[in-house]
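Step one of this worksheet: look at the structure below.
A single protein chain has been omitted from the complex, and every remaining protein chain is retained in its original position.
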Amino acid sequence: MAKKKETFYKNSSMIIGLILVSCVLLICILSYFYMPYEPNEMNISDRFIKPSDNSEYILGTDNFGRDILSRIMIGSRTVLTVGIGSVCIGAFIGIALGALSAQFKRVVGSAIMRVMDGLMAFPGILLAMMLVTVVGRGAQGSIIAISIFMIPTFARLVNSMMLDTESLLYIKAAKSYGSTNMQIFFKHFIPAMLPKLITQFSSAVGSAVMIETSLSFLGLGIQPPNASWGLMLSEARQFFLQYPYLAVAPGIAIIMTVLGFNLIGDGLNDLLIKRRSKA
Amino acid sequence: MKKILSLLMALVMLLSLSACSGDNGSTDNGQTTNPTDTTNEKTELTMGYQTDPEGLDPQRTAAASTFSITNNIYDTLVGVTSDWEIIPRLAKSWEISEDGMEITFALRDDVYFHNGRQFKASDVEFTFNRLKDAESPKAGDYENIVKIETIDDYNIKFSTEKLDVELLKWFAYPWTAIVPEEAVNNLKTEPVGTGAFKLKEWVPQQRIVLQRNDNYYGEKAKLETVKLMLIPDATSMIAGLQVGDLDIIPLTGDQVTMIEGNPEYSVVSQPMNAVQIMSLNTNNEILANEKVRQAMAMAINKDEVIEASSFGYGDKIGSHLPSTSPDYYDTNSVMEYNVEKAKELLKEAGYENGFEIKMTLPKNYQIHVDAGQVIADQLSKIGIKVNVELVEWGTWLSEVYGAKNFETTVVGHTGRLDSYAFLKRYKSDSDDYISLKTGEVDALLEQALQELDDNKRKEIYQEIQIILANKLPAIYIQAPHTMFGMSSNVEGMSIFPIDVYDFKDVYFK
Partner (left out) sequence: MLNYILSRFKSSIVVLFVVSIITFAVLMIIPGDPAQLILGTEATPDVVQELHSAMGLDKPLYEQYGNWLINLLKFDMGTSYLYGESVTTLILNCLPITLSVALYSMIIATIIAFIFGIISAIKKDSVIDYFSRSIMQLGTAIPSFWIGMVFVVFFGLKLKWFPISGYVPASESFLGFIKSITMPSVVLAIGEFGLLLRIIRSSMQESISQDYMDMAKVKGLSMGKIYLKYALRGAMVAPLTIIGMQFAKLVGGTTVVETVFALPGLGRLVLTAVEHRDIVLLQGLVMFITSSVILITFIVDILIMFMNPRIKTFERGE
């Protein structure tokens, strides 16, 4: 009975995660077809309309009279692009580096891992701040900064996984009958690592979205007048005492997205553990 | 288990250590959560501020955040009132020669620096030489002074190369504050001046504490202590006022509604001696076309911009002088808001389908960022696509101002006490980041510099303003208001035509 409850919960958290993420994806896709208003269009005479006041603007307007719902919708594009994009890049480079360092264990591998350790020693926001200062702000800068931040995690993961399984019999066997390293890598290692990588990927997207939000809050991320949820929160901060409603929509949007990806990541992780313990 | 316990103990010890090593003591009796004590004995003013000064050495920085504070620690030869009148300070009187090329100051003989030494003319000479040396940001402004002569301990003469009828006003700026030679090396962190307050403590990122100078030569300050607390967040700032932690804060337009009408607080507001302008790089091919600039000006609804960026607390302007300047002339009707006409002009200029242009905004200044965004939106309505880029103030200074690497920008310029100084950048050969290259104001500016008759000079400036309003080397937006919000028992805080705080006359009712 307890077992059933547990599986239910584990699945339910993943289901919730999937629902949340799908909502966000849906909003994003919808934004390409229809948005109630032009998200960047200003209407000074209509500023600070609360959601309850006026049925024309479902979520109200901001300090420039822009429709909040439309901005949330278009903001989902940036969030997903930066979040998923940066993790993709980081993961790709990280996996490559991790594989390389596992392959050439001695000097190159060791050097790469040291650099990864070095990068990991920087607390996230600090690294992001430094990198953004150099590569510039905006969507591009954020993506670069966050991808670099993601690289060490994936590199280390891949490196340790590969070193772990290398001594496995079937790998040795594959080597003995002449498969090249590349073949082994793609045919054996990748499938073996895939579950863990996907889990990591999902959680990483959650983190990426969080970091982007913080960067925008500090003024180092997406720049006005573009809409990014983090930026909207930062702009809402100025008026928080008089118009608290400004912070509600973007805040909830962020929480939904980060929560969604984290839940999926966790759910996958639990599935993995279950599968492994069964094996 | 034991290991865990010892680890915990270590952590606790570390915590208490760090707690105790927190800064060395300061006088703290203003940090209460009770609303203001309205006893007559309240002599400590707590003020919120947002930007740390860049050192407290008046000749080594150009930051307004510095001068707000140093204005209380040091003195200048002359001061300026909120009505733009020049009054004596360290100089008790002055005499300008017939030809206007020399000015002689008679100095007070009862002034002492905070380190106890008496103030003398040699200090003035030292300060001005320092002001003109390589490390001083304002050196360029004082090139006209070619000779400094100490006549005796309390008399000093300055000679200029070219006639400048407003010479006196140059001695009122906070960067001419007199410093003692012996303390020069540490002025940044240990300022020594003759002012009504001494620096008691400056903990960067936290607070600045000023203490009354009981040896002040003038009327002693009514306040015993002024505590400035650094609060970078505007919301926390006004919350601080409302909770009673702060007695006075700089206020932004949107916050005024929060406390006005409430008898517990009062608001002081006045247009600044500063202008917000949209600077245009007339070297740019598109912007070099006068009709384009005029079209842009007509497409901008300044009232909306002022509403959005200052919540209405700004005076619309049409030219480069702020509404508070005695030489101000209203040119608002020259380029009125007219979208149809703007489109026509654009067509005439050959850009019927609009064009794309970049706008660089200084991210540290919300008012310019907001104004810029609204302007970008308004320009899009006549087909001009504006690509907004926010940069750090430092980058703005080196890229836009220094390297002139920009197309358009929105920024504020702090006013001067004399209009020539403020307008001289428009000379065609000024090499400033904006200027009127076609030279229409060159001759007029030269004239103004030498015109002794006040009325005639005013007329010249009037003409200059009209030309600028028509030719538009920049589009002139507003003179924003400076505002303070304070507990209703705070009196005496005035707003000056130079960007400084003056706590001398502040007191609690």
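Each chain carries a letter (A and B) given by its place in the written order, and its residues are counted from 1.
The criterion applied here is as follows: contacts are C-beta pairs under 8 Å (C-beta built on N, C-alpha and C of every residue); 3 or more make two chains touch, one makes a residue touch a chain.
From a predicted model like this one, the values you see are computed outputs, not experimental measurements.
J.: Touching the absent chain in the whole complex: find that residue among B:T395, B:S428 or B:S488.
T.: B:T395
J.: Among A:I27, A:I49, A:L233 or A:L268, which one is in touch with the chain left out?
T.: Of the candidates A:I27, A:I49, A:L233 or A:L268, A:L233 is in touch with the missing chain.
J.: Which listed residue, B:Q205, B:S333 or B:N455, touches the chain dropped from view?
T.: The one listed residue touching the chain not shown is B:Q205.
J.: Which residue among B:K42, B:K138, B:K302 or B:R457 touches the omitted chain?
T.: B:K138
J.: Considering the whole complex, not just the chains shown, which residues of chain A touch the missing one?
T.: Within chain A, the residues touching the omitted chain are 2, 5-6, 9, 13, 114-115, 117-119, 121-126, 129-131, 133-134, 206, 210, 213-214, 217-218, 220, 230, 233, 237, 240-241, 244, 247, 251, 254-255, 258-259, 262-263, 266.
J.: Just checking the interface: what residues of chain B touch the absent partner chain?
T.: Residues of chain B in contact with the hidden chain: 1, 3-4, 7, 11, 14-16, 18-26, 28, 31, 33, 52, 54-55, 57, 61-63, 134-135, 137-141, 188-189, 203-206, 229-233, 235-236, 239-240, 242-243, 245, 364, 392-395, 397-399, 401-402.
Everything below uses one rule, namely that only the chains that are shown with their structure count from here on.
J.: Could you tell me the distance, in whole angstrom, between the mean C-alpha positions of chain A and chain B?
T.: About 43 Å separates the centre of chain A from that of chain B.
J.: What residues on chain B touch chain A, complex-wise?
T.: Checking each residue of chain B against chain A gives 233-235, 238-239, 254, 257-258, 304, 307-308, 363, 366, 369-370, 373-374, 376-378, 388-390.
J.: Under the stated contact criterion, what part of chain A meets chain B in this complex?
T.: Spelled out, the residues of chain A in touch with chain B are 40-42, 44-45, 47, 63-64, 137, 219, 223-225, 237-242.
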